[in-house]
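Sharing a structure below in structure tokens format, with a few things to ask.
A single protein chain has been omitted from the complex, and every remaining protein chain is retained in its original position.
Let's turn to subunit A:
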Amino acid sequence: MALEKLELEHVPSTYHIYGALFRDVANTEFLQQQLLSRNSEFEYAFIDASSVISRLHLLSAVYSAVNVSLDGTLRTPNVHSEIVVSFNTNNNIADAYRRWGITPGKTKDLIVIKVVSPRQFTAQDQDEATTQQQQQQQAICDHLRQHVQGTPAPLTDAELTQATDWPKVRKYYRLNGVPALDRLADEHERRRQMESLAIMGMALRGL
């Protein structure tokens, strides 16, 4: 199955988070249009994979948005748009959509995140909840396969790294001319530090 259930620390068990990666998506225009028209069938976070460094980077944005959602202090229409905004290091929402959201003609590889929050769950007991969750996962998976014209790929670091556009990421997270990075000779270590600085920039958003 192309849709992975993502388990995060410190997230209530009533929240279910799913993620998928699609390569070479052909219908980005259609998908963005669904978001712009607030089509409730398309309540997803569509993320441009070229702006994402790693799985950890992605999960940080997801966690940040879920945390805000738990607080009830969303600054955008829903938790999905909040995920896209969480990638940014400042509070410019339009900017965040442009950089991390889906852009027709530019987005090639697409990460999809779906957060199902408690209000959409009605089950009383554990077994029923599990069945409901599985049905839901299947339904989301089918829906994505039907509407996203791209090649499903596993949401792994290996796949994500291939899609990363480093010059862009370095610009978005102000990683050019950073002494801590320029000093490093090892490319692997430098990427690890860039990931760390990006996550830090997101954590400090707007400060």
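The rule we apply is simple: contacts are C-beta pairs under 8 Å (C-beta built on N, C-alpha and C of every residue); 3 or more make two chains touch, one makes a residue touch a chain; residues count from 1.
Definition applied: contacts and distances are computed from a predicted model.
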From "Multifunctional methyltransferase subunit TRM112-like protein", "Origin recognition complex subunit 3", "RBR-type E3 ubiquitin transferase" or "EKC/KEOPS complex subunit BUD32", the UniProt protein name for the chain not displayed is "EKC/KEOPS complex subunit BUD32"
Would you mind spotting which of A:S60, A:T107, A:Q137 or A:T164 touches the chain that isn't drawn?
A:S60
Across the whole complex, the chain not displayed is touched by subunit A residues 8-13, 56, 59-60, 63-64, 67, 70-71, 73, 178-180, 183, 196-197, 199-201, 203-204, 207
